[in-house]
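Have a look at this one.
Here the complex is missing one protein chain, while the rest keep their positions.
After this line comes chain A, so read on.
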Amino acid sequence: METNNTHTTSLRVNGTDYRLDVLPWVSLLDALREKLDLTGTKKGCDHGQCGACTVLVDGKRVLSCLTLAVMKDGSDVTTIEGIAKNQELHPLQKAFIEHDAFQCGYCTPGQICSGIGMLKEGKAHTREEVAELMSGNLCRCGASKGIIDALMEVKEGGGYE
């Protein structure tokens, strides 16, 4: 059954085009980690409750654990590996370092992808709104204050495209 049930799926990931043969139940998260060896995107809960697997698909932040790879045929995916440009950290990555916005670091790739998605959406104007619109990314170490500090700094500074 498996050989007949694979679907050729085209994905552009961090600017590189791939053609993957995937089974229908393979999540985008597993395709990125297991087939493309892009292990920056983390598997936290694998059930859409923690946000660690957040990536940008066609510019929008989504949960890769609840996304079937086969359903994203033709999409443009950005993971944490594609955020820095030419060895230069993204402003949000720099701000995370400055504000101690992580401890163990496991939620960080998802936090940064989600944060970039949030900044592009342009719906968060106050600290309270930033916290609300980042609530899908949990930090068990308790670095949420630093994360929001970093996001507020980048939001006000601009240049995060």
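Descriptive notes on the structure:
By definition in this document, contacts are C-beta pairs under 8 Å (C-beta built on N, C-alpha and C of every residue); 3 or more make two chains touch, one makes a residue touch a chain; residues count from 1.
In this text, contacts and distances are computed from a predicted model.
A chain of the complex is left out here; the name its UniProt entry carries, from "ABC transporter permease", "DEAD/DEAH box helicase", "Serine/threonine-protein kinase RsbT" or "FAD-binding molybdopterin dehydrogenase", is "FAD-binding molybdopterin dehydrogenase". The chain that is not drawn here is touched, among residues A:V13, A:L133 or A:V154, by A:L133.
Interface residues of chain A facing the missing partner chain: 1-2, 5, 7, 23-25, 27, 46-48, 51, 54, 60-63, 66-68, 70-71, 114, 117-118, 121, 123, 126, 128-129, 131-137.
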